[in-house]
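My structure is below; once you've seen it, I'll send some questions.
The complex appears here without one of its protein chains, the remainder shown in place.
Moving on, here comes chain A:
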Amino acid sequence: MAAEKMALAKAINESLRTALESDPKVLIMGEDVGKLGGVFRVTDGLQKDFGEDRVIDTPLAESGIVGTAIGLALRGYRPVVEIQFDGFVFPAYDQIVTQLAKMHARALGKIKLPVVIRIPYGGGIGAVEHHSESPEALFAHVAGLKVVSPSNAHDAYWMMQQAIQSDDPVIFFEPKRRYWDKAEVNREAIPGPLHRARVVREGSDLTLAAYGPMVKVCLEAAAAAQEEGKSLEVLDLRSMSPMDFDSIQASVEKTRRLVVVHEAPVFLGTGSEIAARITERCFYHLEAPVLRVGGYHAPYPPARLEDEYLPGLDRVLDAVDRSLAF
């Protein structure tokens, strides 16, 4: 039975289980990941089956979690650590940016840091402050890190496998509001290299580029636009570092218009980098400036306002209309 329908959280759980089974050096670490199975149950049942020595409940100290994971990696382990929520990662930011990202280069390549840092990210679940942020650009900006985010259960399963096998540190952003979305997961069909983007809907008039939680919004926008006779291509970027600019370029050379959508603030976000690069690469193909739809340059608002802050169907379609009208 290769294919099975499951929720995105369950797909990550299954992927972690597969990794724990196949490589004795793989460890799971984090706050509440053991008995509780994580606050989102992503690690549910793993400590029961693999023991407290491999699925480790840690003290509540994020820098300590990442710092000790670095030490374990130096000893030959492959730690997969969970940061409980996006807004809680910053106590560990120094260890990630100053140590984890740079240690391989500092050692002139003589040591490797195969550490995966899982971070449930993004809004849309009505949470309190610090539980809805999208800090991916803060990590993608740092040389030495790789940054990915799956948009669906099948990718989540395989991208986690690939992230754990990576000899580079990987920041694995999990779209928390899609944790419960179900999709077919085929354990025998690798969806391609970890850092390759994928066209998830073909179109000819404009390209929507997104990743993680916004892919679903873009697919809905493309379906709505179809009813108005507009053909939108949707690109699931999957990886923010490295970014698959070749795939974006190929799509834009076909559609000649690009709108980038993410929950993170647009200012200096991944969309800004895409706009710059695609302008450099596709200047004569573009019929309109690259537009960005995302969060505002304000702290993430209280939950009752998050629908105004987050890009939704209407804001994406508004940007589509502006691009097409240019």
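Assume a residue touches a chain if its C-beta (ideal position, glycine included) is under 8 Å from a C-beta of that chain, and two chains touch if they have at least 3 such contacts; residues count from 1.
Note that contacts and distances are computed from a predicted model.
A.B. asks: Per UniProt, what's the omitted chain called: "Branched-chain amino acid transport system permease protein", "Pyruvate dehydrogenase E1 component subunit alpha", "NADH-quinone oxidoreductase subunit K" or "Serine/threonine protein kinase"?
C.D. replies: So, among "Branched-chain amino acid transport system permease protein", "Pyruvate dehydrogenase E1 component subunit alpha", "NADH-quinone oxidoreductase subunit K" or "Serine/threonine protein kinase", the name matching the hidden chain's UniProt entry is "Pyruvate dehydrogenase E1 component subunit alpha".
A.B. asks: Per the definition of touch given earlier, which of A:2, A:108 or A:325 contacts the omitted chain?
C.D. replies: A:108
A.B. asks: Decide which residue listed in A:40, A:77, A:121 or A:179 touches the omitted chain of the complex.
C.D. replies: A:77
A.B. asks: Which listed residue, A:23, A:129 or A:167, touches the chain dropped from view?
C.D. replies: A:167
A.B. asks: Using the definition of touch stated at the top, determine which of A:3, A:36, A:61 or A:305 touches the missing chain.
C.D. replies: With A:3, A:36, A:61 or A:305 as choices, the missing chain is touched by A:61.
A.B. asks: Taking the full complex into account, what residues of chain A touch the chain not shown?
C.D. replies: Output for chain A: 53, 58-59, 61, 63-64, 66-77, 91, 94-95, 98-99, 102-113, 143-144, 146, 166-168, 195, 241-245.
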